[in-house]
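Note that this complex is displayed minus one protein chain, with the remaining chains in position.
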Amino acid sequence: MALLEVTDLQTHFFTREGVVRAVDGISFSVERGRTLGIVGESGCGKSVTALSIMGLIPKPPARIVGGSVVFDGQDLTKLPEKRLEDLRGREIAMIFQDPMTSLNPTLTIGTQITETIRRHYDVSKQAARKKAIELMEEVRIPRAAESLDDYPHRFSGGMRQRVMIAIALSCDPKLLIADEPTTALDVTVQASVLDLLDDLRHEHDMAMIIITHDMGVVAEAADEILVMYAGQAVEQAPVLELFDHPEHPYTEALLGALPQIEGEGIREGRLTAIPGRPPDLINPPAACRFAPRCPYANDNDTCATEMPDLREIRPGHLVRSTHPASEREGARRGAGVPA
Amino acid sequence: MTKFIVRRVVWTIPVVLLVILLTFGLMRQIKGNPFRTSERAIPAEIQKNLDRKFGLDKPWYIQYYRYVKGVATADLGPSLVLRNRDVNDIVRDHFPKSLELGGLAFLFALLFGIPLGAMSALKANSIFDYGAMFFSNVGYAIPSFLVATLFIYFFALQWDLGFPTSGWNTWQSKVLPVIALGLGPGAAFARLVRGTMLETLQQDYIRTAKAKGLRWRRVVGLHVLRNSLIPVVTAAGPTLGFLITGSFIIEQIFAIPGIGRYYVTAVTARDYSVVMGLTVLLSVIVIFANLVVDILYGILDPRTRDARA
Partner (left out) sequence: MVVDPAQSKTQQVGAGRVAAAQGPGVGGGSAGAPIRQSNLWKDAWRRYVRNKAAVLAGSVFVLVLLFCLIWPIVSPYDPNAVKFELKNASPSLSHPFGTDNFGRDMLTRTAVGGRVSIGIGFAATLAILLIGVAYGSISGFVGGKLDNGMMRLLDTLYGLPYLPFAIIVLAIFGQANFWTMVVALAIASWFTSARIVRGQVISLKENDYVRAARAVGARWFRVLGRHLLPNTLGVLIIAIFLELPGVILGEAFLSFIGLGISPPNASWGQMANEGRSVYRVAPHIMAVPSIAIATLILCANFIADGLRDALDPRTRET
């Protein structure tokens, strides 16, 4: 059984302007020791998905209105808050996008690491401190022992992110969710942080979900990729398969927007930008949400009126489109699979 | 850390000196004669003698110097109007009461306002929140003399609950004036704490703390409070100063023998030394309160320790 099984998750935000359907029926699973990459543009619901798994969505405006999140056999959406608190940091850990603001400026990083350890394990202060130093060394922070008593503002962005990773690993979680871990970092630092994550994942045999809008990052780090658009999954496939044979027009456009410096199949000419904007999630259209921006959609197609289903176009490769790439050359089959 | 504290303390000395100079200069601008006891002018001979006796005939910088020396040795000089009384005597007799009133009011404001504000923030937009904030807004707006008179009206005249409305001896006599004086600042603290806590609760690092699985008690008690109290500490210093120096009204209404009464009459009577003495004393307290605030701020927010030039 998979470590994490998300089925038809729906998270909505109840605001004064209306109900924002931020995550509208997404399903995926993550096996032990494997990495899932979730990609999509800003606002597509990837962060909300991650926060929903952890139960960290802001409860007044937001609520999980449907679906299930089964982790290690338990449905997290049905658990009381206290039980979730026990799981967080211990079984599932999360690191966030902006390391500058994600650490408490008035506490030493030593405190911020040891408090996690002592929350989940009954150990003495000295033991926790020792473990903290080990963790700092593991994430390759120089002068670990002295830095323990320093405050976050003395560290650079890359260092702070390593501290966040150290905190996340402190209790040996089974799953690590990394929400845009490198977006706020310089490119050179990005590479080292990604390498670090990769090494640690193998050493600790940890599953990982890495969320990003950067296809380059996910190509490096993930085993399988889920492409999200406007709150839904539009394509899902193992990483090489996705890059070699993308099916959904959106995925193709994303890959087409990648600058390539060298390699075979290099594209000459301009980068392709995707015209238009994502739909308003308060009243999303009943039709395919990508249709207005899709280069292959016409008004006569079913995708103009009906939402295409997520179907398996090849073993292990799912796509939600009436015009997947492999069906475009040659005879068009018209309507998609009926609901 | 100690370097930080020492630096702050050392800086207060020139500030005190400057304050004395300013007050001194200001006082000298007030036209009038402290020795005049009736409408008639004082004969020139006597005026000269009096001036010499109190050193008022020396040039201003000599007077200033002698005064500073006096302050350093805690000798505030004799009163110019009330013969046979030194400023020190007046201070000793009456100042502790004002200090106690201001101090107790401050404590009341803290103990009442901070928890109220914190609970309001944690239960934001609930009935408790609306009620508490309504109460705070009203409490903040009502001038203390109105509160004081209302208290007297209800607690002394209408319902006889055993809380005296004059004097400052038993603990019961202290209750009403302390609350009357401290209610406004307490309400201000409540509003402030609520605001800062709400802002802190939105911060990313609180989300991180929750993601670590920390218990909510700890998240609030340590992570949220520590960051939220920083602006409160900043506001607390001037508040303490204000409470001690602004208790004149309450003293008048509740007939408390503090220095408030003396201050006003001394200014009107042009009793330079009393006014100087009291003003300097009050200033020292305000400066000291600000110093404590600065140091507390440094303890609470480690970033300022390094940033301070």
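Details
Order of writing sets the chain letters: A and B. Residues in each chain are counted from 1.
Going forward, a contact is a pair of C-beta atoms (placed from the backbone, for glycine too) under 8 Å apart; a residue touches a chain by one contact, two chains touch by 3 or more.
It should be emphasised that the depicted structure is a prediction, and the values quoted were computed from it without experimental measurement.
Contact with the chain that does not appear here is found for just one residue of B:V6, B:L22 or B:I62, B:L22. The omitted chain makes contact with just one of the residues A:I26, A:V48 or A:V193: A:V48. Remark: the omitted chain is touched by one listed residue; of B:S79, B:S173, B:T208 or B:T234 this is B:T234. Within the set B:F4, B:Y140 or B:W216, the residue that contacts the chain not displayed is B:Y140. Of the candidate positions A:G158, A:P181 or A:G231, contact with the unshown chain belongs to A:G231. With the whole complex as reference, residues 14-16, 18-19, 22-23, 26-27, 29-31, 124-125, 137-138, 140-143, 145-146, 149, 152-153, 157, 198-199, 202, 230-231, 234, 238, 241-242, 245-246, 248-249, 252-253, 260, 263-264, 267-268, 275, 278-279, 282-283, 285-287, 290, 294, 297, 304 of chain B touch the missing chain.
In the analysis below, only the chains that are shown with their structure count from here on.
Computed centre separation for the pair chain A/chain B is 54 angstrom, with centres defined by C-alpha atoms.
Interface residues of chain B facing chain A in the complex, by the touch rule stated above, are 203-205, 207-216, 218, 222-223, 226-227, 230, 300-303, 306. Only residues 54, 56, 85-90, 93-94, 96, 98, 101-107, 115-116, 119-120, 151, 153, 164, 167 of chain A touch chain B when the two sit together in their complex.
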